[in-house]
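Only one protein chain is missing; all other protein chains are in place.
Labels run A and B following the written order; every chain starts at residue 1.
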Amino acid sequence: MTVWAPAVAAVGVGAALVTGTWAVATLDTAVAGVVAGRGLHLRRAALAPLRRAALLAGRHPVTTERPDAPAWVVAGPLLLALAGAALSALPLAEGLAVADVPDGLVLYGAAMALVMVAVFLHGWAPNSVFPLIGAYRFVAQALSYQIALFLVLLGAALPAGSLGLGAIVEAQSELWNVIRQPLGLPLFLVAGTALSFWGPLALPDGEDLAGGTAAESSGRELLVWRTARAAVLVATAAVAAACFLGGWLGPVLPGPVWMVAKTLALLVILVVPAHVVPRVRIERFVSFGWTILLPLSLVDVFAAGVVALRTST
Amino acid sequence: MAPFGAAATVVVAMLVGAVCVRGLGGLGREGSTAGGRVPFLGGWPPEAHAWSRYHARYYPMALLFLAFDMEMVFMYPWAVVFVEEGLVALVEMLMFIVILLLGVLYAWREGAFRWA
Partner (left out) sequence: MGLNSLRIRLAGAAPAPVFVVCGLGGRERVVDLYAEPGLQVYSTPRHAGVLLVVGRLTRGLVAPALQAHDQMASPRLVVRWTAADGDDPGDHGDVFPNAVVAHGSAAEVAAAVAAAHRELLAGDRPPSAALLADIEPAPWQGVGPYGTGGTGMTGGVPFGRPMAARAADRDDLELDQLKLRLGPLLPSLPSGLVLDVALQGDVVQSAAVGDNPYRLYAGDPVPAAPAPGLFERACHQPVRIAELERARARHHLRWAAGLARLVGLEALGVRLTTLSARLAASEESAQAERLLTRIGRSRWVAGTFAGGDLDDAGLAGLGPVARAAGSEEDARTHDPAYRALGFEPVLGEGGDTPGRVRQRLAEAVQALRLATAAGDATTTVSGVVEGPRGRLGRGAPPPSAALVDLVAGVVEGLEWGDAVAAIASLDLDVEEAARHPQMAMP
């Protein structure tokens, strides 16, 4: 049975996202401690997100002079819901998914395309200069990575002959896509970092913009926004684990454990550059996205096609 | 339709849940004063509303994005039937892409990706 009772499904996805965002925040704090020269303190790093969340939960949100209130209320929750939509198409084990539709990749693509809308709304709503600059920057950033992101996923779908995420994982039972299509995972990770605007591509929420789209957010609004950002990162890592690292496939342990382990490994790879690589300039990223990322992803798709034809004949 | 229903339920439930979490404790209007509602610019209040129209320096880029998005629409079903159709499908899509790539090259040379 591929469909759970909807209420259980919603709770399950919500719990997965909350745990995932807590893991992201823990990793982020731990890596920051190592780079700052304070050493690796995993226990302290694991408690830090809970403490920060408790601090934020106790403060009131603030409002500005003439905000766009409906947009401000919806922006953070919309980002969180989109990450949930991405996770709902993802299978945790064979047959174990909330909604393993035959077009799971299209569902994921649609959800990630709307991330641009959520971030723009979050920057537009406060009617303040720095958030607005962050919003426009993200539109430029989004237009530059999106095609590459979807093309690379298509390359992973070619050997499977289907757009469903469960079928893509099953098609990797002989060989994982990360080996069949060596370009795929690195390109997806770069585009995924841009999608979740993390680390070197945290342009809409950058320090030079006094916090960017979140500059006027406080209290629970800020808590929901930061959780949503981390949730998009978790969804990106989970989809990459399914499409390139073989999802639930693995020798000894049960499927879900492999899925979680692979997602965690990818999360480490996504979180470390945030403290080591400086922020990329928007102009540089735009030309990089169109002149390097896009052609490389096309090469990846066609190489994957040739490999798929060879192995099928 | 049932799987889509499940996905839709997840989305709606998370949206509603998160709106409730965000709304707990008010939306910021009570307890705020006029001095506190000023947007943060480093200490002085702004003269004008921030909502303004940007020079869409990425307008040509948005057109290019649309072109590739329409190509994506064709590539989704192409990926599903690709293995059955064989080399012909690969070559046809390659021709399609090369024509679009010429557009990217033209935009790049014309400075569509220049920022300021």
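Note that a residue touches a chain if its C-beta (ideal position, glycine included) is under 8 Å from a C-beta of that chain, and two chains touch if they have at least 3 such contacts.
Note that the coordinates shown come from a computational prediction; the quantities given were computed from them, not determined experimentally.
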Could you tell me which displayed chains border the chain that was left out of the figure? A, B
Among A:A142, A:L185 or A:A202, contact with the omitted chain is made only by A:A202
Sole touch to the unshown chain from A:G211, A:G250 or A:P295: residue A:G211
Residue list for subunit A contacting the dropped chain reads 31-38, 47-48, 50-52, 54-55, 57-62, 65-66, 129, 133, 136-137, 199-200, 202-203, 206-211, 214-219, 222, 274-276, 278-284
Since one chain has been left out of the picture, which residues of subunit B touch it in the full complex? 31, 33-36, 38, 40-55, 57, 115-116
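The criterion applied here is as follows: only the chains that are shown with their structure count from here on.
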Please tell me the distance, in whole Å, between the geometric centres of subunit A and subunit B computed from their C-alpha atoms. 14
Contact residues on subunit A for subunit B in the complex? 2-4, 6-7, 9-10, 13-14, 17, 60-66, 69, 72-74, 76-78, 80-82, 84-85, 87-89, 98-101, 103, 105-107, 109, 124, 126-132, 136, 139-140, 143-144, 146-147, 150-151, 154, 157-159, 161-163, 210, 215-216, 218-221, 223-224, 228, 282-283, 286-287, 290-291, 294-295, 298, 301-302, 305-306, 308-309, 312-313
For the subunit B and subunit A complex, residues of the former touching the latter: 2-7, 9-15, 17-19, 21-29, 31-32, 34, 36-42, 46, 49-52, 54, 57-58, 61-62, 64-65, 68-69, 72, 75-76, 79-84, 86-87, 90, 93-94, 97, 101, 104, 107-108, 113-116
